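With one protein chain removed, the remaining protein chains of the complex are shown where they sit.
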Amino acid sequence: MSEIILRARGVTREFRAPRRTLVEKRSVSFALQPVDLTVRTGSSVGIIGESGSGKSTLARLLLGLDRPTAGVVEVGGHAVDAGASARELRWLRRAMGVVLQDPYGSLDPRMNVGRIVGEPLWALGIDGDRRQRVREVLARVGLPGVEERYPHEFSGGQRQRIALARAIVHRPQILVGDEPLSALDVTVRAQILDLLNQIRHEEGMTLIMVSHDIGVVQNVCDEVVVMTGGEVVEQGATGDVLRHPRHAYTKQLLAAIPTI
Amino acid sequence: MSLIVEGLTVEIDGTRVVDGVSFEVPSGGRVGIIGESGSGKSLTALAIMGLLPDGAVARGSIRWEGRELVGLSERERAPIRGREMAMIFQEPQTALNPIRRVGAQIVEAARIHHGLRGHRAAQLATELARDVGLPSPETIVSAYPHQLSGGQRQRVGIAAALAGQPSLIVADEPTTALDVTVQKGILDLLAGLVAGRDASLLFITHDLAVLAQIATHALVLDSGSVVESGEVDRLLSAPEHPVTRGLLRDAKATLWRPEGSS
Partner (left out) sequence: MSALARLWRIPLGRSALIVVAVIAATALVSLFWTPFDPRRADAYSAWAPPGWPHLLGTDGTGRDILSLIMAGARITVTVAIGAGLVATVIGVALAALGALTARPVRESVAVFVDILIAFPVLLIAMMIAAVWGGSLWVVIWSVGVGYGVNIARVARIELRRVNRADFVLAAQASGLTRSQILTRHLLPNAAPVFIVQLSWSMAAAVLAEAGLSYLGFGAPVTQPSWGLLLSEVQDYITVHPTSVLWPGIAITLTVLALNLLGDALREATDPTLSRGRRAQTHTPEVIA
């Protein structure tokens, strides 16, 4: 059994609504119920849920981009303190790479592709021939030689490839995707999914994929975590959960999916 | 109550983005248009509704109830729009006016085309809200769009489309921006409403699985032209054109397979 690379214990996050009057107590507008999650090295976990389920909130917490209200996230055995400075969190940033949902918002429109993809190398102070690595990684995602171009010159699918290149340039151990395919066309989706799978296997990365699309998760993830209303309602091996759902919500979700 | 489109072309700045599209939507029929982004499917819908953007020119023939629509002026078109044919848009977020209550937006078409006012308009709003399955219809009509969820907003969009009592509903990717469970509700709703009101439906989507749920016949568009058309069941089981086959293959690659089906 391989080691545990990421673990969440009793992780919760409460969001408080802004006060309307100075004396009113701030009410909780959304809460992520305590989540326990264990991810083993080399595995791929899918976090499924619809809007408002808390899946993106959970993803941010696992990435150390947000602080849990309670509970602990551990990566590689080290506890993550999301409130620490960027310098102190370098080890975490090095270990993880992320691809976000919106291909039109995740790339800085004023930077060229080369700078965008190379940024993690620069920020994390990684040695070696950075330009060479950027070239390598862009070629790997199917966009060789585009370093001088700007994001607006590319389509949605191509931008996600660039985002993927950025996510793996620093050779992270864990790749996290927050709905990376949702904004893409069906054809493009299949291509990117393929690419993701290939890269993951080649580099031996652990994958955590947040999605509302069960088809995508089924194709890529060994394990699945189902969320709704801020709670994890079911988790387990993908085949098991999708074939024999136990929780009412999972059943409802599966029944609603249009199939051919 | 039928729509016959023949040789429709749409040009924008000299580029032909819809090229010789022909199809029919019989009365009571549910026809789908499927294609990727850029295939011209939305523009076809906009051309039928007379809502093409400035600079776009439509040519060919769109016959609605025997009347030729291509070449009509805006003044001649406006009475048809909303009253005989209505459109449902993709983004529930932006299709509604954020500073008006939803009830008012629902009955707008009825007010303009049928002169409905005051109490009767309010009644219609509540009725339609109920028809589309919105919770607490009497109170929800006084809500503002931002107070509703995405699915609820889309239902409001559907209610608004129905208010003028159209015979043709053109739905442009109405469920693309919605969650799966919500989507199912909307598709069921649309199918039920179209049957109940004896209206026809033209449904546009890029998702084959969604198409399979709602349309009986469909045409496949690629770069502005129809590459294949026919019954949806046949398209899914025995597609002929490479584009259709490609769409099917890609859909299956990312589709959830309940165990036991291929």
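Here the chain labels run A and B in written order, and each chain numbers its own residues starting at 1.
One rule holds for everything that comes next: contacts are C-beta pairs under 8 Å (C-beta built on N, C-alpha and C of every residue); 3 or more make two chains touch, one makes a residue touch a chain.
This structure is a prediction, so every number in the text was calculated from the model and none was measured.
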| item | value |
| --- | --- |
| Touching residue (missing chain; options A:L32, A:V45, A:L61 or A:L100) | A:L100 |
| Which of B:L8, B:V21 or B:L43 contacts the chain that the document leaves out | B:L43 |
| Which of A:A31, A:L65, A:L195 or A:I260 contacts the chain that the document leaves out | A:L65 |
| Omitted-chain contact residue, chosen from A:I4, A:A31, A:L89 or A:L195 | A:L89 |
| Residues belonging to subunit A that touch the chain removed from view | 63, 65, 85-87, 89-90, 93-94, 96-98, 100-102, 105-111, 119-120, 123-124, 152-156, 163, 166, 170, 185 |
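Going forward, only the chains that are shown with their structure count from here on.
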| item | value |
| --- | --- |
| Between subunit A and subunit B, centroid-to-centroid distance (C-alpha), Å | 33 |
| Subunit A to subunit B touching residues, read off their complex | 50-51, 181, 185-187, 189-190, 193-194, 212-216, 218-219, 239, 242-243, 252-260 |
| Interface residues, subunit B side, partner subunit A - complex | 36-37, 150, 179-184, 187, 206-210, 212-213, 236, 246-259, 261 |
